[in-house]
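The complex appears here minus one protein chain, its other protein chains still in place.
Letters A and B name the chains as they come in the text, with residue numbers starting at 1 for each one.
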Amino acid sequence: MTAPGEPLLSVDDLHVRFRTDHGVVKAADGVSFAIWPDEVVGIVGESGSGKTVTALSVLRLLPATAEVTGAVTFGGRDLLTLPEADLRAVRGDRIALIFQDALAAMNPLHRVGRQVAEAIRVHHSETSRGDAARRAVELLGLVGIPTPEERARQFPQEFSGGMRQRAMIAMAMANDPDVLIADEPTTALDVTTQAQVLEVLKDVRRRTHSALVLITHDFGVVAGVADRVVVMYAGKVVESGTVEEVLLHPAHPYTKGLLASMPTLDREEERLARIPGQPPSLIDVPSGCAFHPRCPYAQLPDPCASALPELRPSPGAAADGHRSACHFSDRLVESG
Amino acid sequence: MGGHSRYAASRLALAVPTLFGLSFLSFLLGSASGDPSSKLASAGLPPEVFPTAEQIDAVRHRLGFDKPLLVQYGRWLRKALHGDLGRSLLTHRGVGDAIRAALPSTIELALAAVLVIVVVSLPLAMLGARLQGRWSQQALRAVELSGASVPWFFLAYLLIYVFAVKLHLVPVVGQSGLKSIVLPALTLAALPTALVARLLQSSLVEVLREDYVRTARSKGVADMRIYLGHALRNAALPVLTVLGSILANLIEGAIVVELIFGRSGIGNLTLQSAGSSDYPMIQGVVLLAGAMVILVNLAVDLLYPIVDVRVRLGART
Partner (left out) sequence: MSRRRASSRAPLRRFLRDPAAVVGGLLLVLVTVPLYLASWLAPDDPYAVNVPNRLAGFSGSHPLGTDGLGRDVLTRILYGGRTSVLLTLAVTAIITVVGGFFGVLAGMRGGIIDRLVMQLVDIVQAVPLVIVSMVTIALLGAGTAKLIFVIAVLGWTRHTRVVRAATLSLREREFIESSRVLGASRLRIAWRHILPNIVRPVVVLSTLDVGRILLLTSTLSFLGFGARPPTPEWGSMLADARTYFFVAPRLLIIPGVAIFLVAWSANLFGEGMRDAFETREI
């Protein structure tokens, strides 16, 4: 059980490696963060930053070719070493995942209602089919799907993108989990639907008081919903802190770049500033700070290309508050 | 469900001309066996007496063999649709009765082979998929290739040698009892089992990589349930598409295997009727065997949209 004041879920020094024909891919390279009860944490980064891999490794859902080391502590136990049967009790019941591509994530040959009911019946085997089906319809209604009885009898292809995403949320919240992990829940949707889905997520949280981990590349999504933010780049955490801290006083050049490229209504520029360059290869990670090839503030070769910056508290922040991994974070914060 | 009935109706509609074409071919084959009028005319006469030309003509006229082919076909078809396939020239029994008597044995063999296929290929495929089968894929391909290269009769004798002669597990030949169907069923099932196992395994491996399997795992579903509930049904689809031809081959194969093992059944009937130019029987047997193939294919076609919902939903996806 989680002691009061202790984090609900804590990821410690997580390394995920894949052996490929071209070399070892370091998808996650020493990732650490914590989730407290009833909070919303956004994990932000470009594709390839390791956010999805981190989320999947929490429930050990990576393919067998992945080598995972580190610890993922939940309820006093390390999920990475838990026996399969115990892990299955956690999956879908205490920690639930909401996947990105809802069309691919649902079985095209099973009706939606059945797939939601499955989440219930796996963990409450004494529930009859009828009761589970009724509860599934209830859940579909709770996430805002109209005429849920009819919809439950339909197949995933018959749903629109937004409805599918809501159905996935319904599946995840079925057993009132302590932690909901949503992997890019809004990426494939248009702006209006994005807003609706986010509302549903907020609503679900209000009911169930679960912690929500929101994985996205879009700071705009994070800004409206999250309490804290974790920024990832090339498999490492480069900044973390409360939303205000990170958004208003970014202490890492990558975060600054991401914020600058975010479209907002009150900006007048014709072009969005983009971070120059491409995300790095995870096999040949740049030496020192992985961001240095694209960083406008980089000082080469020392220290940026030679020394790995540690995640340390920002100037003026508490020890467990705003942290960033940049050799020059103090200068960044000054310049605002 | 309206879409499904329309699909079903269209499949049925396509099967009908095929059936007609087949019936015409069957009829032709029978007629090609020659004009039996002289034989029939001499049937009622004592052995040394030969029928006169007028008697032969009379028989011919009575039976309608002097009419144009198409008319004869029409008559035959009409009677066939009423269930009357005529009488065997050899045994004078009704063709329909003879077929009905011989059919169960053939169907039995085919079903036994199906049982073997299902019982063997399913676990083999699941095991192989579990082992993330790269080498088990190769192994199954090798078995399938070998199976496709071994003639039935050779395999039959091999099996007979090993199981009947050396191990004394089953009788060498014979009809009766469960044991006598084992070797023929194994012989018949050998190749299709390897084929289905390989197909199912490679399909399973792909399905297990799909996102929805990962979703099921994330909900805490146990492995066995994932196989049974999610993976198998989705993985069976590619197998279903070839199921029709597998079953058709099975029916034909059953006939050959029957002959090899000396079992009675449609095969024997065919042999007899072909050897004695028993034209009504020939027509009946060819029609029956062909109709079975057509019906089996039709059944598979109708089954497919039930299993694969996406076909049902069609354009809406």
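The rule is short, and it goes like this: a contact is a pair of C-beta atoms (placed from the backbone, for glycine too) under 8 Å apart; a residue touches a chain by one contact, two chains touch by 3 or more.
These numbers come from a predicted model, not from an experiment.
Every shown chain that the unseen chain touches in the whole complex is listed here: B.
Only one residue from B:V59, B:A98, B:I282 or B:V300 touches the chain missing from this view: B:I282. Within the full complex, the residue among B:V150, B:A222, B:L237 or B:V307 touching the omitted chain is B:V150.
Mapped onto chain B, contacts with the missing chain fall at residues 14, 17-18, 21-22, 25, 29, 32-34, 141-142, 145-146, 148-154, 157-158, 161, 165, 248, 251-252, 255-256, 259, 270-271, 273-275, 277, 282, 285-286, 289-290, 293-294, 297.
Operating definition for what follows: only the chains that are shown with their structure count from here on.
Taking each chain's centre as the average of its CA atoms, chain A and chain B sit 55 Å apart. Residue ranges on chain B touching chain A, taken from their complex, read 132, 209-212, 214-222, 225, 229-230, 233-234, 307-310, 313, 316-317. Listing the residues of chain A that touch chain B in their complex gives 59, 61, 63-64, 88-93, 96-97, 99, 101, 104-110, 118-119, 122-123, 155, 157-158, 168, 171.
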